[in-house]
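With one protein chain withheld, the remaining protein chains of the complex are depicted in position.
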Amino acid sequence: MNKTLLHVLYGILAVVMISVFAFKVFQPIQVLPRMQLAPAFSLIDQDNTPLTSEDLRGDFTLYTITYTNCPPPCYNINETMQEVQSRLNEAPLDGIEVNFVTISIDPDRDTPEALNAYARSIGADISKWRFATTTNKSLLKTIIGSGFETYYEDKGDGTFAFDPAFILVDGWGIVRSEYRYATEVSLPDRILRHLGVLAEEVHNSTGSAKLAYEAAHLFLCYAP
Amino acid sequence: MANKDKEDEEFRPTGTLAILAIFVVTLIAIWATIYMILVGRGGTL
Amino acid sequence: MSAHKMHVDSYERNWMIFSAVLLVVFATAVSVAAFGMGIQVPAPEQRVDPRTVATDPNSPWSNPGLREIAPGKYDAYILARAVPLWEYLPKELTVPAGSSVTFYVTSPDVQHGFKIQDTNANFMVLPGQVSKLTVKFDKAGTYNFICTEFCGAGHGIMYGAITVTP
Partner (left out) sequence: MNQYQVSAAEKKFIGSHILVAILALAVGSLFGPLQAFEHAGWDFYTYLKPWIKSYYQGLTVHGVLNALVWTTFFIMGFLTFNVIFGLKRPLKNPTLNKVGFWMMVVGVLAAAIPILANQATVLFTFYPPLKANWAFYVGLTLVVVGSWVEGWGLFMTYADWRKENKSERTPFVAFGSLVTILLWQICTLGVAVEILTMLLPWSLGLIEGVDPQLARTYFWFTGHPLVYFWLLPAYISWYAMLPKQAGNGKMFSDSLARLAFWIFLVLSTPLGFHHQYVDPGVPPAWKFIHSLLTFGVFFPSMMTAFTVIASLEHAGRKQGGKGIFGWIGKLKWSDPSVTSQLLAGILFFFGGIGGLANASYNVNLVLHNTAFIPGHFHLTVATAVTLSFIGISYWLVPYLTGRKLWQPAWARIQAWVWFVGMIIFSNSMHVLGLLGAPRRVPLGLAPYVPAEWNSRLFQVGLGGAILFVSGIMYLAVMYKTATNKERVESEVIVPIAEAMQDPAKSPVWLDRWAPWIYGTLALIVIVYGPQLVEQIANIALTSPGFRVW
């Protein structure tokens, strides 16, 4: 082969490799991993209206679990939900809606009426933040345990043991982030940053940029 | 340096291949045994 | 300097080709087990602060143990520690046969190991990191889990057991 051509080919190869490497190291595009499919469900909310996983398609949804008799501060779950809601303008969402869903693990006591009263008592904006559950307890266990891989257990004395988890699901119904334990970064900050990353992917990954986003997935360029 | 003996030219390492064949058989047997233990114990995901 | 071609004996060339093929076969077998049968090595799960992981009430390791998250599906949060004594918390777990148990193990002090005998669960436990693997226990019996990394004077006595009931 012609020597010049060979050098040109080596050059091109080097440029490609260096760009791939730089892409991985400097991570100009960051994404959230596609962890698994969120469960399909049908629950009843605080207004006694059905809430299904289909209703939430197309929007981002932040899920958490609790029960209204959980003695405050109850892992600061509500505070975190409220802080994220009040600071939503910090995330570049550009028109994408974010839903907040708190699933009660105590359907015996947390009737729609009880959930409604609870929502009011903590000053929740129920147009965005829904409180829901189902009286079918085995279905509830399957949705939360198998679907969201989150633990809860009725202790039988009116209290529940549970994992104070937050789960972020995208518009396609895919779990994109889970927040389970105390992390070093303040939780609302991290959730808001992730919402922004997710929104950017939705807005920008069109046409050839989609390939770049797929590359970010392939090279595990995950936002911390 | 190296003076090319005719003997060297004709030298065919047949014994080497025989030893290596025994080695390869042992290698496959031992490796496959451990691999089968792994597979027998099932997934971790 | 004049250019010389590399001289390779034909026997040796064949041996090299054979070696390469053999290694490709092994790599393929490994890939099939990893990506086809789901026999995978641990992936980064979560970072924690080893100074607070055992005491922070928001941390599952402040109250380690077995949790049924769905029928037949368990999470086992286990704390491996060398201080004050070399032990796993909890030391004993019981699950029914057929259960799938996901282990989440971390350490508040030094490095430990975690190997469940007769299963593929075998991993390092590092302070600041959470190690996660899943095991499906089909056969009843007692499965010891033992510490496989040197963690101080009591390393040799550090173990626990999973009882799988029929």
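Observations
Note that the chains take the letters A, B and C in the order they are written out, and that residue 1 is the start of every chain.
Quick note on the criterion: contacts are C-beta pairs under 8 Å (C-beta built on N, C-alpha and C of every residue); 3 or more make two chains touch, one makes a residue touch a chain.
Treat the numbers as computed from the prediction; the structure is a model and nothing was measured.
Among the displayed chains, contact with the absent chain in the complete complex occurs for A, B, C. In the full complex, subunit C contacts the hidden chain through residues 1, 3-9, 11-12, 15-16, 19-20, 23, 26-27, 30, 33-34, 39-45, 47, 49-51, 82-83, 86, 109-111, 113, 115, 117-118, 120-132, 144, 146-157, 159.
Counting the whole complex, the residues of subunit B in touch with the unshown chain are 1-2, 4, 7-8, 11, 13-16, 18-20, 23, 26-27, 30-31, 34-35, 37-38, 41, 44. In the full complex, the hidden chain is touched by subunit A at residues 17, 21, 24-25, 184, 220, 224.
Throughout what follows, only the chains that are shown with their structure count from here on.
Centre-to-centre separation between subunit A and subunit B, using Cα means, comes to 52 Å. Put simply, the C-alpha centre of subunit A and that of subunit C have 27 angstrom between them. Shown for subunit B are the residues that touch two or more other chains, of which there are none. The multi-chain contact residues of subunit A, meaning those touching 2 or more other chains, do not exist; every residue touches at most one other chain. Here subunit A touches subunit C in the complex through residues 75, 138, 141-142, 144-146, 149-151, 153, 161, 163-164, 180-184, going by the rule given at the top. Across the complex, subunit C meets subunit B through its residues 9, 11-12, 15, 18, 22, 26, 29-30, 33, 37-41, 118-121, 133-136, 138.
Listing the residues of subunit B that touch subunit C in their complex gives 12-13, 16-17, 20, 24, 27-28, 31, 35, 38-39, 41-45.
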